[in-house]
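The structure's right below; bear with me while I get my questions together.
Here the complex is missing one protein chain, while the rest keep their positions.
As written, the chains take the letters A, B and C, and residue 1 is the first residue of each chain.
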Amino acid sequence: MKKLINKPEDVVVEELQGIALAHPDLVKVHFDPNYIVRADAPVKGKVGIISGGGSGHEPMHGGFVGKGMLDAACPGAVFTSPTPDQMLEATKAVDGGKGVLHIVKNYTGDVMNFEMAADLARAEGIEVESVLVDDDVAVQDSLWTAGRRGVGLTVVLEKIVGAAAEAGYSLKEVAELGRKINSLGRTMGMALTSCTVPHAGKPTFDLPEDEMEIGIGIHGEPGRKRMKLQPVDEIVEMLMEPILKDIPYKAGDEVILFVNGLGGTPLIEQYLVFRKAHEICEKNGIKVVRNLIGPYITSLEMAGTSITLLKVDEEMLKLWDAPVLTPGLRWGI
Amino acid sequence: MKKLINKPEDVVVEELQGIALAHPDLVKVHFDPNYIVRADAPVKGKVGIISGGGSGHEPMHGGFVGKGMLDAACPGAVFTSPTPDQMLEATKAVDGGKGVLHIVKNYTGDVMNFEMAADLARAEGIEVESVLVDDDVAVQDSLWTAGRRGVGLTVVLEKIVGAAAEAGYSLKEVAELGRKINSLGRTMGMALTSCTVPHAGKPTFDLPEDEMEIGIGIHGEPGRKRMKLQPVDEIVEMLMEPILKDIPYKAGDEVILFVNGLGGTPLIEQYLVFRKAHEICEKNGIKVVRNLIGPYITSLEMAGTSITLLKVDEEMLKLWDAPVLTPGLRWGI
Amino acid sequence: MAITRDQVLAWLKAFIQVIADNKDYLTELDSAIGDADHGANMHRGFQAVLAKMPGMEDADIGTIFKQTGMTLLSTVGGAGGPLYATFFIQAGSKLAGKMEIELEDWADALEAATAGIVNRGKASLGDKTMIDALSPAVDALKQSVAEKVSLSEGLKRSTTAAEEGMKATIPLVARKGRASYLGERSAGHQDPGATSSFLLLETAMKTWSNSSK
Partner (left out) sequence: MAITRDQVLAWLKAFIQVIADNKDYLTELDSAIGDADHGANMHRGFQAVLAKMPGMEDADIGTIFKQTGMTLLSTVGGAGGPLYATFFIQAGSKLAGKMEIELEDWADALEAATAGIVNRGKASLGDKTMIDALSPAVDALKQSVAEKVSLSEGLKRSTTAAEEGMKATIPLVARKGRASYLGERSAGHQDPGATSSFLLLETAMKTWSNSSK
């Protein structure tokens, strides 16, 4: 196992120490329980927005704490949902008197831990709403699965909802906006390699040199299908097809196109993915009005990519364009 | 070889097409010869700043084209210095009447191709100055080598010099500033893996599972020393030692600390590198006043990191903080 | 024929070691059909329980269960954390105030614990989860109580049922949890949560059978 780490069990705490040293102007780091909170929290009169998840997806979520995005993020162990005490303390730390929104990626652990935290926060008198993110079209949402995973759309949703809170939206309004975004965004991912969880010491799964996994998530688990490696243009066709036909997206739709690097894929390749995804959108009469290209929601060093589309309207675009000042995303300030 | 590409020989052109589709508000892409230029070039009355190098280091240099940084960047084939015709056309495209500065990383090919371009540009009546970047302490600068490589400092130098040009510095002044920066910045890198150049089809070198290379560059070539893998804290000590003692940096110095991911190392590990590098600076009485953490000058999917220190003064900090609007770096706008 | 408070503590201590010994095995199982963290998560949580044990030495059995559950809740994380926390907290409610328990109490506690997991995780038998080990164990315990068998015999039957249930997860296609993302590909692999639950019950049998009459 080749990683730039010390002891596996210290990775998360040491990373948090690094974040605290790097961004004292933007965030404060709280230990035991662990959470990252914007330096000026709580922002009085503003709805607080928190999220959280396993570590290993950096910059998500901790890198998105700051003005215009998340008020706080709770990092669990690598690939492990954080615990209710983390979200409870974070909720209290960002409570500006207008309630707190929990952005929850749809994984069994995330949902349960956030639920328990929300109950505890409400018991302490804080109004809490939750938005579930389940944009992954690789998984069928049915009685036969744990539901669709929350993946790439999470980044876009956190940006837009964060801007809405910054603009003074009420708790009910940000929750509705979040659910609307979730209903209009879809993602599909693929991987060329797995990744190695520090304490596991080896890759979560092995992929032969000439094969790829289609329909992967962000936790290093295998995907839906293993196939022979193809040129990137064909891979992008394979990813875009289920994305386009799910809602479906239609000619005339305006979208944000988010091409994500999973951590081990270089930026040069991400631009090749974007090129073809953009072409497919155009061919279908879908107008790409904004884009994001880079490693924003990663799976340690997994080589691969995910593509996210979000159908937007004027309001969502205005919020997307609004200033944001976080370690992982910054514009307008 | 596992990459998200189509044909190896088309990678650079297709990436440029992707960039053109992604950032039409920021840059224009010119083909044959290939270069990326800021959308509003030439900026009249401003010194033009250009750089260039092999592709495969994205976002450097093309991702740094825009307001406040580079006016243009010339991308060569992967890991291959661009050719004089590219730099000549780019120089002409950014000529705002105040001369053009070439930022040249110290590699035999880069130096020769840029030199020939500068000669051709001068022959066409454009004033051209060059700044050589040779910050890599892994290589001895002696009669027995091709000199020190230009690596991580290039990013920081392009930012500061770009801001100076934006602020109206003369050609002579930006060149002097660039040379000053080069004299005050030092870098050292290491790798856990090599990388695979598309047309080569396999990694440039093999590293056993328990070994690492110390003193690598950004072109996938082996480093100075191969050793058993260590915990990251020890690795950072190994990198910082030659960096600190070269100029040397002294107690009381204020520095920008730039921790770079080489492409295949996840951000969580880059924060561990930063944590220890910051600690070592503090222990030596060196004050880290700014930082940059992320994959800014990469070597395709190489796993590894480089650390750059730059001793700064008030002027350099002001220019570092100045607004910049490029695909790869953005703040203040 | 009773399980004393000290035997409950002995069981926990033994299980903490079992988890430490099986950390890599559980990680292996969770790599094939998950994200390779179940072993580390359980180990982290139960090491935290170990650190809390000196403070439990004078507590009643219900309190021990409850504190164990609370500790797991804030340390394990993932899907396993809230589910195992619920297990111990619900069992603890049934065992509140007791300094020793009979087979019947253990059956009631395990039934409440399992119901709590079903309540939170909404899994059914056959979904390829810890329920596939726990549910048959509960049935075997209830049956044992109805037949008035000895403590040892009841523990043996429920452990056997849990083991069979754990193994029965192998051919199943997961319908809950992370393994369900793999669809058909989850078949052919034993469920990690079912495995750790079986180990929990097996350790109870080993600890309590030795010391029971």
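In this text, a contact is a pair of C-beta atoms (placed from the backbone, for glycine too) under 8 Å apart; a residue touches a chain by one contact, two chains touch by 3 or more.
These numbers come from a predicted model, not from an experiment.
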| item | value |
| --- | --- |
| In the full complex, displayed partners of the excluded chain | B |
| Omitted-chain contact residue, chosen from B:Tyr107, B:Tyr249 or B:Trp320 | B:Tyr107 |
| Residue of B:Gln17, B:Ser51, B:Thr80 or B:Thr298 touching the missing chain in the full complex | B:Thr80 |
| Absent-chain interface as seen on chain B, which is shown | 8-9, 33, 54, 76-85, 107-109, 112-113, 116, 138-139, 143-146, 149, 197, 199-200, 204-205, 217, 219-224 |
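Following the convention adopted for this analysis, only the chains that are shown with their structure count from here on.
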| item | value |
| --- | --- |
| Pairwise touch network: line, ring, star, complete, or other | line |
| Chain at maximum distance from chain C, centres defined as averaged CA atoms | B |
| Contact pairs, highest-scoring chain pair | A-B |
| Chain centre separation (chain A, chain B; CA means) in Å | 29 |
| Whole-Å gap between the CA centroids of chain A and chain C | 32 |
